[in-house]
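Yeah, one chain of the complex is gone here, protein chain that is, but the others are all in their spots.
We call the chains A and B, going by the order they appear; numbering starts again at 1 in every chain.
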Amino acid sequence: MSKRLYHGAAFYPELWSEEIIEQDIQYMKEAGINVARIGEFAWSRMEPEEGRIDMSFFVDVIQRLYDNGIETVMCTPTPTPPIWLTHGHPERMYVDENGTAMGHGSRQHACTNNGYFRARAAIITEHIARAVGALPGVIGWQIDNEFKAHVAECMCATCKSLWQEWLERRYGTIEQLNEAWGTDIWSEYYHSFEQVPQPGPAPFLHNSSLKTMYQLFSMEKIAEFADEQAAIIRKYSKAPITHNSSVAFHVDNERLFQHLDFASFDTYANFDNTPGYLINCDLFRNFKRGKDFWIMETSTSFSASLESYAMPHPNGYLRSEAVAAYALGAEAFCYWLWRQQRAGCEQPHGSVISAWGKPTIGYQSVLEVEEARKRIEPIIVSSRPAQAEVAVTYSDRAKAFLKTEPHRKLNHRALVTSFYERILSMGIHRDLIPEGADLSGYKLLMTPFIHYLSPDYVQRARAFAEQGGVWIVGPLSGGRTEHHTVHTDAALGKELETLAGVETLYTYPMEGTGTIGRAFGLSAPLSLWSAVFEPKEAAAVGILEQGLAPGKAFITERPLGRGKIVMLGSLPAGDEGDALLKALIDRYAADAGVTLRTDVTQGTIVAPRYTDRHELWVIVNMDGQGGSVTLPRQGFDPLTQADVPAGKLDVGAFEYRIVQFPRPVQN
Amino acid sequence: MSKRLYHGAAFYPELWSEEIIEQDIQYMKEAGINVARIGEFAWSRMEPEEGRIDMSFFVDVIQRLYDNGIETVMCTPTPTPPIWLTHGHPERMYVDENGTAMGHGSRQHACTNNGYFRARAAIITEHIARAVGALPGVIGWQIDNEFKAHVAECMCATCKSLWQEWLERRYGTIEQLNEAWGTDIWSEYYHSFEQVPQPGPAPFLHNSSLKTMYQLFSMEKIAEFADEQAAIIRKYSKAPITHNSSVAFHVDNERLFQHLDFASFDTYANFDNTPGYLINCDLFRNFKRGKDFWIMETSTSFSASLESYAMPHPNGYLRSEAVAAYALGAEAFCYWLWRQQRAGCEQPHGSVISAWGKPTIGYQSVLEVEEARKRIEPIIVSSRPAQAEVAVTYSDRAKAFLKTEPHRKLNHRALVTSFYERILSMGIHRDLIPEGADLSGYKLLMTPFIHYLSPDYVQRARAFAEQGGVWIVGPLSGGRTEHHTVHTDAALGKELETLAGVETLYTYPMEGTGTIGRAFGLSAPLSLWSAVFEPKEAAAVGILEQGLAPGKAFITERPLGRGKIVMLGSLPAGDEGDALLKALIDRYAADAGVTLRTDVTQGTIVAPRYTDRHELWVIVNMDGQGGSVTLPRQGFDPLTQADVPAGKLDVGAFEYRIVQFPRPVQN
Partner (left out) sequence: MSKRLYHGAAFYPELWSEEIIEQDIQYMKEAGINVARIGEFAWSRMEPEEGRIDMSFFVDVIQRLYDNGIETVMCTPTPTPPIWLTHGHPERMYVDENGTAMGHGSRQHACTNNGYFRARAAIITEHIARAVGALPGVIGWQIDNEFKAHVAECMCATCKSLWQEWLERRYGTIEQLNEAWGTDIWSEYYHSFEQVPQPGPAPFLHNSSLKTMYQLFSMEKIAEFADEQAAIIRKYSKAPITHNSSVAFHVDNERLFQHLDFASFDTYANFDNTPGYLINCDLFRNFKRGKDFWIMETSTSFSASLESYAMPHPNGYLRSEAVAAYALGAEAFCYWLWRQQRAGCEQPHGSVISAWGKPTIGYQSVLEVEEARKRIEPIIVSSRPAQAEVAVTYSDRAKAFLKTEPHRKLNHRALVTSFYERILSMGIHRDLIPEGADLSGYKLLMTPFIHYLSPDYVQRARAFAEQGGVWIVGPLSGGRTEHHTVHTDAALGKELETLAGVETLYTYPMEGTGTIGRAFGLSAPLSLWSAVFEPKEAAAVGILEQGLAPGKAFITERPLGRGKIVMLGSLPAGDEGDALLKALIDRYAADAGVTLRTDVTQGTIVAPRYTDRHELWVIVNMDGQGGSVTLPRQGFDPLTQADVPAGKLDVGAFEYRIVQFPRPVQN
């Protein structure tokens, strides 16, 4: 891809007449759409009968798009195998946790681990790659579509065999599995791998290890499928490959993107959940560090299906979303979908153009996005998003552990988003980073809601701290082993507790016990399953008042080399808890020397970017209320080519501004 | 049937001893029961072993009832096939949407499309008809019982074949089905009809066309079963045939009653839901225009099963229900049930007589009904219910479309009842009419909540308007094709938009967008999925304020011949919305010259009837609070044989009055 900003839409030429395709291409040009994503559900069009494959229609469409200045992201159509693959073959279908096999007619109905499915998927992928891989219009690839969005872990017979093989590779002998999982419990004990069941119907809960490992198995398998598809494509195409993912799907995004070329995601967060939108940008930017991400799907106004719909965006919001995304590292901002579908179950979904070829309620917003895109493109493409100084580790494997052990319906995404929102609202620039991410360049690292901390992670975080960083561990982190069992040497594992200089005295649920935590001069009720500490070589920073263990610590701090490790054993709750948590972040951000932070008002964001010589602030009002931020020194507006004085800068409702400062020497 | 008013009860002589049967017949006479419905669950008594059929017991009961002045509605017992038909034959049973086959022991457990079931049903029906068809006591027939009350669309293998045949008849070729349903979406594409699945388990939603067509198929099949039964009965009996239906069941009532002789329904609406009771009268009166309907089942006080119960009626309410029903066109008012059941799952259900042979809490009310029935019978039987001037089109097929596409759990019955309640509370006499109803005689026609408007309907409504009527279309009407897809020529279809002189600019969900609609000097928030209009050859009557498309129209009006067409694109909400909708109805009722309307207070109704020479008002207080209505001129009370002065007439709690006026010349 040549460096530019993309403004795209999902396009389904296979659903429309030649006349409408021609019209659509012209309309796209008018709307400023410069990239189309095609093909992800079109298997039956490409291969209507088994083995009869004809890609000429798509070759032609890609060429015509290209001739009109529109580039293409080509997809593999594997989420929707044709009727010839599914009809009369329940053994090829996805089986849910109740043992029910899916039928034809929706999507993700086939088991992606089924051998025949894989064989046919490889064949169609090879044909596609061969046919369009060298076309100049094809600037990228998407594997499949939204893996595991509608389904979770398949329970079919194929998966059972693969699961048992996977376990054998992981554990070597059944005895080692038995030991790791503690299967003497409830006489679960297995004599061979082929006896290990899938976590299907049972009178009560399954063993935690079984449940978590089955999720990790499923996540690995779907990533292997993506790898397999990518390998085929690479034989015929140099264009980079991605998948349109989400933290809402049952995938391990870190693993999924490992062998792909760039990250992308789909988001349909409502206007009233702006943090839920922004968190994606701050996370997916870091799955492929140094490479721009794509927003592969978002709505022009509202998402909908036959059975649900979202609130339409207020006028002006779409442009704020797009500018914020570009500023935070997006190369592309793409809609689902170009033309409203006339049939199927997503007929009501918002689009750019209606099924009858007219502008939709979101159309004007699309024009506004395009105007902004053109305006900011030179500035964005000549700069890079700033690495944050504050990092929060995000883990989809932790999501799997929490799905197995949700305590009281805890939801990983909600917990993480709420934690994130706090940092966002403090005006601190932040990265959400996967577990395996390089920690260099960060000053403050937070590790919340990760039941299992790997030795590798702990070692790297320790090194990070020893080199001057501040590492905050918790809440809810470290209490489980890699097999999803409880440690037997110490509550959070001997290694972590030794490092932190604490002994965890007790772990128990604090809600309802009347426990108040006090730290930084503030008090707040404590919540969640909590760890209570006895500081050994650490200082007690937060102390329990009242409750079952008064006087004991829930926040501790210990110097570690040039930095420090902070244990956060509980989650302060309510408005007071929010204040206490912000005080904690504030304190340790200051300790760590965090400077990439502004006083921007809530509802407005500052996205910092760098060129070699400048620091840029892209300031965007997201809430439609307007806001302000204090400029520390005089800046320059590259859009208006005017100086901007130091001091308070107001931004209007949904307004965006860019301010450029000379880059300080010390950076 | 000779013309009289019936007061009836469901009677199960097969469950009781000879002694109790004799007692019951005497008690019926005392309570004023003049018709009994029998036989609908008695298959195992009639045919205890396959092929051993003996109807003598029922012949005898009918004869004895008749000898005591009690006539009989005879039923076919097909909702409950005996154990010899079901045991060991899962392939004959109803299969639910999860693929689970039902077992013996409840009702509607067999698939009514199963060939063997049909054969045995025909045989038992023939035997019944032959045995009792000529008995003088048999004045009517009921086919089966409450079709599809407990089940919806069967997913068995028989239904799969019939469904594919039905599709082939409807679409001719699979290619035409593919085109109509847009099956290129998600590679759903079928090569043959035998590949088209039933809408069973799937990871996400099925294609809208598949889901809606499967409902229509099921509705058609159950009606065919009724037709088949009726044809057999007619070979042996001249008595008219009905089915005890409801808008709550998964049937198309218009189709179901097409080949039956009169309409009837079951209702168990609570006292606090009087509109939910009355709407049935105003609807079922119109399934067989010109023929009285029957209330085949209602409770004397409360319905109940092992797992639920309704609130008992307040004393006095039952009589108001009966008088209102008779006045609105009912020939019969019948209870479920005569004697409380001693066994089964409906033991607790209210009745006339308890299982131990004593009066129930509802018994006194039954005597009051009988007293009123006798008092009003001469007046009712010598008059006919007035056709309303205001008609609302009711469609069970629209209910199917809405079940497929409920947006946000929209419930067809709740939407329609709420709309109806508004007209009722305005004192306007009204008809709910099926889609195919003759429109002559009406002045104002409303067409709300019908996703698909057939060309035939639009043509007849157009003609209605051109001849002077006012036609109000919407909300939620017209936006889908007959295949449950989106139009591709215009949002509501080119034909309707041209007729209305509007272009629909946008369709989107208005909740949460802060949209205010203003019309008739009133403002209200707008709700539901809405259509926003640009008037072309129409006048903008209602305008959007605030929201996403300010200044555009949500109500338009266009003259059409001697009448007009009004588009209502959205549903005003809340108390303000209620006022706005009433203003709309008020305006167009006035425009249309609606006169069949009184100022009756809420909670009291006026049911107008005509004789050749008189107009009658049957005034009934339904809410136990009393009420009043203004008499435009002096009337005459045929019950008391006294004049009633013009002006305000008070009615007491649960009181009913009849006032007779000379019929004006112009009617």
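By our rule, contacts are C-beta pairs under 8 Å (C-beta built on N, C-alpha and C of every residue); 3 or more make two chains touch, one makes a residue touch a chain.
Quick caveat: nothing in here was measured; it's all calculated off a predicted structure.
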item	value
Hidden-chain contact residue, picked from the options B:F217, B:F302, B:F419 or B:W471	B:F302
Selected residue (touches chain absent from view) among A:K238, A:R408 or A:R613	A:R408
Touch criterion as defined above, residue of B:I361, B:A463 or B:I516 at the omitted chain	B:I361
Sole residue of B:A157, B:A231 or B:M311 that reaches the chain not shown, by the stated touch rule	B:M311
Positions on chain A where the hidden chain makes contact	98-99, 181-191, 195, 197-211, 404-409, 483, 485-491, 505-506, 508-509, 511-513, 529, 532, 548-549
Where the missing chain touches chain B, by residue	12, 14-15, 41-45, 48-49, 77, 79-84, 87, 94, 96, 100-109, 150-151, 301-302, 304-309, 311-312, 314-315, 340-345, 347-348, 350, 354-361
